[in-house]
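Of the protein chains in this complex, one is absent; all others appear in place.
Our next item is chain A:
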């Protein structure tokens, strides 16, 4: 499938995941994420795509009783982010996340973007100002908010709030950014903005995006993985998945016979 020269940024190896009630939500998933590419996860509700995404930044650690099995290895340092000896906080500093619904803090626009830096102990105002500006520019929000950085984030529109959340995730220079259905709460125009932004961000980092919307996967992603009932059914170039899928299940899903 992928071009042999494309470097791998991270790689799931035989990943299983169990919720605290014992349910096995992921079944032996192995797949690479290619560097500076967008990988989309598609599949019907409950197929485990969000669960898979949330393994990458150890979000499941926040709730007791959840269990990982297998590895997610980051390159080039070969760190297994699921290793019990690796602090989830360290992982989240390298892999940031944008959520389904825009979830800005009830703080100013500036403070929202700066929070990731503050958490790291950054106090220098000059550095902070620069990073905030850079992140807001990176999230294509700077021109709209530069004159009101100290307004409350809640005063922004939904699409602006989501771009603010992207800026917040961007401010700390992560290597990978996870998007969990980032446009499902947005109108079509805001959605188009976010999609355009994701494509732009690709040059800076590696992106993994869960989407409920197949057209979105087709529009933005380089690679697409189709998941069903916790299993990875097919993973390939997005073009191939949508034109000549090799598995019958994938074809049924993308042609709308199922799901």
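Quick notes on this one:
Everything that follows uses one rule, which is that a contact is a pair of C-beta atoms (placed from the backbone, for glycine too) under 8 Å apart; a residue touches a chain by one contact, two chains touch by 3 or more; residues count from 1.
Definition applied: contacts and distances are computed from a predicted model.
Chosen from "HTH luxR-type domain-containing protein", "Transglutaminase-like domain-containing protein", "Phosphate transport system permease protein PstA" or "Sarcosine oxidase subunit gamma", the protein name that UniProt gives for the omitted chain reads "Phosphate transport system permease protein PstA".
Taking the complete complex into account, A:97 is the one of A:97, A:149, A:197 or A:233 that touches the chain left out.
Screening A:26, A:59 or A:233 for touch with the missing chain picks out A:59. Only one of A:82, A:165 or A:227 touches the chain withheld from this view, namely A:165.
Although one chain is not shown, part of chain A still touches it, namely residues 57, 59, 62, 64, 89-90, 92-93, 96-97, 99, 101, 103-106, 115-116, 118-120, 152, 154, 165, 168-169, 172.
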